[in-house]
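One protein chain is absent from this view; the other protein chains keep their places.
And now, chain A:
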């Protein structure tokens, strides 16, 4: 080391004389000579080139000379270089021009030695070790730094860089080699002492800077060197070769360490046991846990990874480094999705063949995987890649894209395949769950992924989302078909609520829990519909009136329009079914029953009520009242006519036979009604009591007054007993039997 500095300082006078020697240590001379040779016709220039160079060469080196602790060490440091070097070194401190010749010889010797050394390095032996103590690495590093700083200053000042290979470089390489051998053989282990590790990284840094320097030199001076002759070219090349070998060894080691760190960190013992639980109980597991768990790298490991990545990137081994990173993370995620989240990859073909019951169970896992990915995994990945690769924006974006793109597409494929399965009413809700998952994932992903990745991811996610939405729309529209295809000709006994009504209303009530999503899906779909009307059938509209009505509603909400349409279809279907009853009164009861059921369901769900609106409900209630009225007229008007005083008296005299007929008629009629209508069904208690109350209010006062007014005309005793079978209280009791669905045998 010291000797190099000395030799360099001794090169100053040589330079001034422009003497050409083959000496390594005097290469700055060659450099300036090269220049002057190259520009032989511009001599003054060449001189001015040479001078400042020599000066600037000398200055920093002189500084390093004056370092107090440099000297004592230097003497011992010099020894491994051989005694021949050591002795003159001390003298060259005061070297004069006259000593130049001898020095030249020595330097030549030295050069040969160095060549040998290079050869040795190629064979990766460490022969020098037993013979002599190694110079301290810190010292060599200082010198290398100094050397590099000087070079950089020259580059910055746009001065030509001198070609010099100071002797401390081989020494340095030798030391690095020893270091890496220790690591390779396991004598030193990565992660044991931070000092060792950062020293290795420090060396790697110097190695790559030296490498860059010499390659740069070799490149920029290639032409001149050819003119200069083989020898120097070869010298530089040997230097480069030596450095490259060390560099490759260090990088190879760092790559392995990087890999080990990546692999170790992603297999923390915790995640396995914890993960299984999480897969079993998807909802109960708190999320904070997994935030700590994922991606599961200790800070120390990340710091290490970052340091290694930095050196590998700086040394041009960026590809190796990011490749290792990408593979490791991909496997971590692939395994993690399966082991931690329980997500099983299924082929699209397979999914089409699976039972819905089985498939249905996969959906919560899929949804959970998405949530986990967007809330924990992707942010975790992003953070990790940023912490490891720091400012290398290109690498960060590249890796992030590489890792997340495939995952996203694979997850989306599941969504696509579910949307492709055969449509069925019960699938609607799961499809909407999936739709919501994707809808909510998009804005989150937008904050996570850089724009150039997000473009494709967004298109793909949106497309899968639309597919799911479309399937949901079609399933919902299939309700129309299930109503239309319900064409049973057997009336429901007793005019009770039709199963179709129950099914549709309960389905709608459930569907309306997803009202906002359905609105959204319908809006999107009607847009697609309008844009691409070639293949899709528009919802057929029966007559022009409902057409214009539909169009009006469609502007507000296509979903509401569809819902209305379903209700209308249900109504008309029910009306058809009502006609199946022979008795008009019973069809009224049937319509009331169903109508009541529908209104109750709608009022019971705020969402559906909101869609259908108050007006609709009021209209419905009015209709119900009409049916009620019709029922009353149908059933009771005939029997009530018996109780009318009209036609009973002739010139103020009650006609007894007519009166008897009236009583007989009433009794028979009432008995008949009681017999049939107590078998009719009104299961809604309120409706039932409303009906009974209204019937009572209609019949009882009339009967009471009829009785009060005319019973006196009957002879008391047998005759009265025969014709006045019922007291008003009895009538009331019998009315309470109506619509019970049972045949009462009170009589």
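Throughout what follows, a residue touches a chain if its C-beta (ideal position, glycine included) is under 8 Å from a C-beta of that chain, and two chains touch if they have at least 3 such contacts; residues count from 1.
Note that in this section contacts and distances are computed from a predicted model.
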item	value
Protein that the absent chain corresponds to, by UniProt name, given "GPI transamidase component PIG-T-like isoform X1", "Protein BYPASS-related", "WD repeat-containing protein 18" or "Ribosome biogenesis protein YTM1"	"Protein BYPASS-related"
Sole contact to the chain not displayed, among A:150, A:247 or A:461	A:247
Touch with the omitted chain, as defined above, among A:152, A:352, A:705 or A:727	A:352
Which residue of A:386, A:460, A:661 or A:732 touches the chain not shown here	A:460
Contact partner of the left-out chain, one of A:155, A:234, A:606 or A:668	A:234
Sole residue of A:189, A:331 or A:638 that reaches the chain not shown, by the stated touch rule	A:331
Residues belonging to chain A that touch the chain removed from view	122, 215, 218-219, 222, 234, 236-238, 240-249, 251-252, 256, 259, 263, 316-317, 319-320, 323-324, 327-328, 330-331, 334, 344-350, 352, 406, 409-410, 413, 416-417, 420, 456, 460, 463, 466-467, 470, 481, 485, 487, 531-532, 534-537
